[in-house]
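Every protein chain of the complex appears in place save one, which is left out.
Chain lettering (A, B, C, D, E, F and G) follows the sequence in which the chains are written, and residue indices restart at 1 in each chain.
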């Protein structure tokens, strides 16, 4: 419920078309919306034509299928389910037309939208083991209407691989830098590009990598400007954030 | 040195205007630039008209004055010095026309540019104690050509203060959310707005706040999408990142 | 053994009905009780009519059945077994009339008492994944004679869901706020209500949530007054504490 | 603004006494209150006659004096300022009739209220060094209308001191248990009493006490039921929570 | 090789019964012993009549059987194998006369010695779950010639159980206090007895117990004198240390 | 109050010499003692002739002088004050005949007792910087009636220094091993001797020594048997423990 | 591509044998090499005749076989695959002539080179459980052309075993010291030898060993000079580093 809608209700009270008691009830029934807070409307505007997202972890296949079914009924064109295990995907797939991306552990119902952002999102990884997180980011960004360039296995141990792709990175609107172990890739990219860099530490590594903490700290302390960080292994969060940066409100 | 410039050198070799040995020397002398990597040029394009930034911490007043003086000689129009103590500011101010912002510990030489971003940057803090970090972010963003809206002391303990400013937050292009202690403000804002939210944990708090770690973890684990995090107390980093989000390359 | 009982023993010594040696023995045999410390009596008074609780984790089904059987023999009307796995429940259920609540991992023998507290206990969770901990708290509180209001999945990412239930929360005598990830829900509720808020961090989350540590720190550092915290995933402890707050000794 | 007030506004719209546009404005001007959320009113009811609290740390004497002065103008009868250094107290005391409690670092303006709670709050400390935190809790509780029993230096190293005061502890409505080092006192008290126990870990100790972390963990893991914990050294938070437990809404 | 033996070798050189080259060789062949360092001899004196101990974890049944067999050949009267899984015990038991203590995960070959210490070792645990660690300590101490008194499940949550056994604890030569969770038992015992108390934190607990770290820190910070600590779950270490305290060299 | 004394009271009740009410009062007045718990008596017996110890940190000179004065009045022959700063020592020295050991930060009133233990306590340190902690341990042990052998600066970096003193270490009844940095000395000594080894990690070191945590962990994980650990820098605790090991109850 | 090669390209441009566009293309195709950075060539020179290494963890058998096959096609003489599980080894072995070292989890294709270093590498372990890490180091070093001396199970608990092998250690060019638990072995060796010592903490241990962190900290804080550390369990890294120390560029 946005400002005009609230005014509309008030005018209906004034016109005697609705009683004050009913107006109050309406406010409670559709909670925040009834109070006219912009947020919900803003979200709706934002989400129009973009997929609603279901976090699949710790939900049963029945719950997931139920939520997705309700969305389909509302006319949702693309539904994204993250952290969806192969078993859950198979179960959900029995009742719904699910496409499953195994590496990214993402399920989708509906068609990918065309890219609508102002530029490209480059997704770089330090190694091969980071690819599952990267694909979660990539599919999320694509599902939200972005053109994604994948640049995998360009970590600093084989540094020339990154340098030989500099032009590609330089042309990004946003870079998602994904790395485990020491996470140095993010600082290096941050020192090379002028656009926002989203660091995603991964739990790849052993010993003193502490399940991604080492990479996380490394990225948080990056001496390069323009770098921010999301949670360990949070490919979805990075893809989502990159998308809203790539879709500025007034661009 | 960009691609056309490299090709130009090569053509000069071809035309005999420059010897191969001299070309190699040129490559070494202006290291990366000579090799045509876009980064440097990109940075220069980016930085044109915007201030060069000096990190003042752990530098002597002499070093700071020296670097700033060299910049002035190059025609730099606005110089920003962060983490500048009052003592150092006084010393630098003797030889250079420095304006000093005590709360933010920022020194500036030159005039603030006019806002050139596509929208506004809202900077919200949980409490009064977070204001120094917020001002570092605000002045950085303003120095980089952004319109900044300050919204201080709107933490969740007095929640209605935030709710009464929702429209203001909803209209932001980027929100910088700055909070110590439990850092819940960032998640709450992330749950309300549709634009990117940059969380800045602060070292405000005591006991189990562990100098900002509690707020940092809170923000990293935000259940709201669109949130990323910079280092504890890193107001400058947040202001810089917000600015490049607010100045998309192709907007 | 309370004060009158001790005096009674002393009078029996005085009257020659019991020898000093036997009195000493009696003191040793029922140790603390013989000394008349209020604690035991107090506990007995407290527990009268309320279930004795068995912590089921790391106990064998035989041990659990043995303890419960002894309680039944003593006339215990309601027995609560927490952290009881489905396998153990099945084994215990063969010899005793056990009702098993799978989600909460709680087994019960006997009937729930009627609510006897001075108000309602509201149990709010940030998400769906926190429900097992919430149900452990809810069933514990109900078994101890409390009316419980469940308010699940009202985390700050979908903030309007909480706001639309404010009246309900405002009327609570105690609120148990259960959340994983960044645990911001607890601070937000703490900023809204006037009654005691018991925070229960959960191990829900990934990466830098560190098995609940992030939520724990967040709650400990809550800038809202009236908030205290129990151990990660300790639904039982929260339900127990809420009950004794809801049953003040002299209310 | 509560429910009747909202209905009143709506009826005024209906009666043509106020235009819908003005109603919307009113909603924005007094933000959350205008929307009739109970919280604010609840808080006001709660706070009537009780002191408003100022957190003095990181505020200048001018800021503190300004806030306190505004409160006095509003007719506030008792003002509590926590974490107030002796220097700041002296400065504030020049313009306002401040009483300063040095050990607790608390300043007060106005008279202490009479106890209005349903029982007594017992505040126990492990040692002499915990007394500053205990006094912060005690004065806060007294200022909020509670009778406080101080029981200092009863740690488990000299265990008989606690045992000889058992009757006193047994009669408490709430116990605040304050201890540093290994914080065992809280578990021991939790094993003895039937009422809520609020654990306050203190930063007293050295080496592996890690500034209170050891005591904090000890209390969080208490095997006794009915124990919850607040932040390290947070005497104010414990006193506040104890007070609202001792003033149940419907008792 | 002790001092007299070295002198003996030297005298043999002097007497021409052994060449200097052979003496040097002898020194190298039985390294430290040849040099007469007391340690080896001391150990041999100590170990006379007591079992040689094999740490079974991460050893194959073949390795364990091999080492034990060699010991038997040397006339070892009692062999103790700690951290021996049931599977490994079964395999070892096929070739050797092994008695297996399942709860303590200890295997033994040979007969227990008679107690030879100067007093009794009391082993107290906070709960039932700590018993495996306690039994490791108890059997180790018994195998090394000590009389052990088991006092299980006397944690501070049911405090009177400990108090009713005070006389027993008071008479100990050494107390081993074993507890998980908050580990308060060790401090409480330390505050009651005059003899050495060896704290053994266990990994029993959940959430913020961090696998025994909470109990470990609690014990290290014990405000009671006479308490020292061994590694988490290190029942063997505690039993061994208690034994050498109970067998003073010159008692 | 010990068992005979309790029996005596009971007999007096029986004989009508004391009323039951007075008996109960007596029990409350001298709390735990009145109940005859052995602890107090045991402690008194233990402490007879040995110094009462005052922990001087965070106590004012007035408090320290007051406590010490009361002890002197009771006929205490030797008073030990640990963690006593030079300033506090000077203040206390004005009213009492205090001897101050600056390096150990220990003050003493009265004469050292003659050694009464069954053997010698060897105190070894890794380096020169560990000496203050070592002296705290040494003076404590001496004040409690032990012969102490100081063996300073024998860390593993100059390994031959330790080896050349092996005989001395081999003859100890207890060894206190004090080291910072990596704390390897304790494991090495533990591998060489047969008597109990008390490890005292010190806060000596920098960087990843984390104020003694590295040495603490090293000692806790010692692969040598017979080693236990006290808190970082806790020289007093080590000296006290060594003394009670060196004074076995029945030796 | 080294300096002469770049000059050669430039001369070809000059001579008209290659167009500037093709030169640029060539630079991009063989990225860093085309720009003449010495690194690649250096690596090639280094690697000539030595095995290329594949990190097998988190790679599928198909990926491993594919990479190894490509290497074989390029004429690679020895291929080393680390962290190769037995299952993966079996799968890879079906298509390639793989020799599998089960303990070290290393697979090899081709023949071991003859030792070409300037000295011997001694690999010492604290215990038997550290051998898998040691063998990873040993086989890596041997595959890179080094003579390796294995010295297993010489930890400080049985100290004479190390001392009896001193001459062997003294003659090493590099020592790799591998230990878990408290990791004291590395400091002890560091205090004995004059050559570089590479410490490898292992995850062997329990409780407060924290998966190798205790040993890691111990080694980082070594008071002996000449010691450096690699990641926990990183046998490969230690073997590789020892090899390049044992093959100095200009020796």
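To be clear about the criterion, contacts are C-beta pairs under 8 Å (C-beta built on N, C-alpha and C of every residue); 3 or more make two chains touch, one makes a residue touch a chain.
On a predicted model such as this, the values are computed, not experimentally measured, just so you know.
K.L.:
In the whole complex, not just what's shown, which of G:105, G:202 or G:221 touches the removed chain?
P.N.:
Of all options in G:105, G:202 or G:221, contact with the hidden chain holds for G:221.
K.L.:
Thinking of the whole complex, not just what is shown, which of F:19, F:116, F:129 or F:171 touches the missing chain?
P.N.:
F:129
K.L.:
Among the options G:106, G:137 or G:229, which residue touches the chain absent from this view?
P.N.:
In the complete complex, the chain left out is touched by residue G:229.
K.L.:
Taking the entire complex into account, which one of A:19, A:116, A:165 or A:221 touches the absent chain?
P.N.:
Of all options in A:19, A:116, A:165 or A:221, contact with the hidden chain holds for A:221.
K.L.:
Quick one: say which of F:96, F:118, F:163 or F:249 touches the chain that got left out.
P.N.:
Selected residue, touching the omitted chain: F:163.
K.L.:
Counting contacts across the full complex, list the positions on chain B that touch the omitted chain.
P.N.:
28, 30-33, 37, 39-40, 57-59, 63, 201, 203, 211-213, 216, 231-234
K.L.:
Tell me, which residues in chain G touch the chain that this view leaves out?
P.N.:
Within chain G, the residues that touch the unshown chain are 37-39, 42-43, 45-46, 53, 118-119, 163, 166-167, 170, 173, 192-196, 198, 216, 220-221, 225-231, 236-238, 240-241, 244-246, 248-251.
K.L.:
In the complete complex, which positions of chain F touch the hidden chain?
P.N.:
The missing chain touches chain F at positions 128-129, 159-161, 163-165, 204, 206-209.
Quick note on the criterion: only the chains that are shown with their structure count from here on.
K.L.:
Using mean CA coordinates as chain centres, what's the gap between chain B and chain C in Å?
P.N.:
50
K.L.:
What whole-Å value do you get for the distance between chain C and chain F if each is reduced to the mean of its CA atoms?
P.N.:
41
K.L.:
Between chain D and chain G, tell me the centre distance in angstrom, where each centre is the average of that chain's C-alpha atoms.
P.N.:
Here chain D and chain G have centroids separated by 60 Å.
K.L.:
Among the residues of chain F, which ones contact at least 2 other chains?
P.N.:
Where chain F meets two or more other chains at a single residue, that happens at 37, 39, 192, 213, 216, 220-221, 225, 231.
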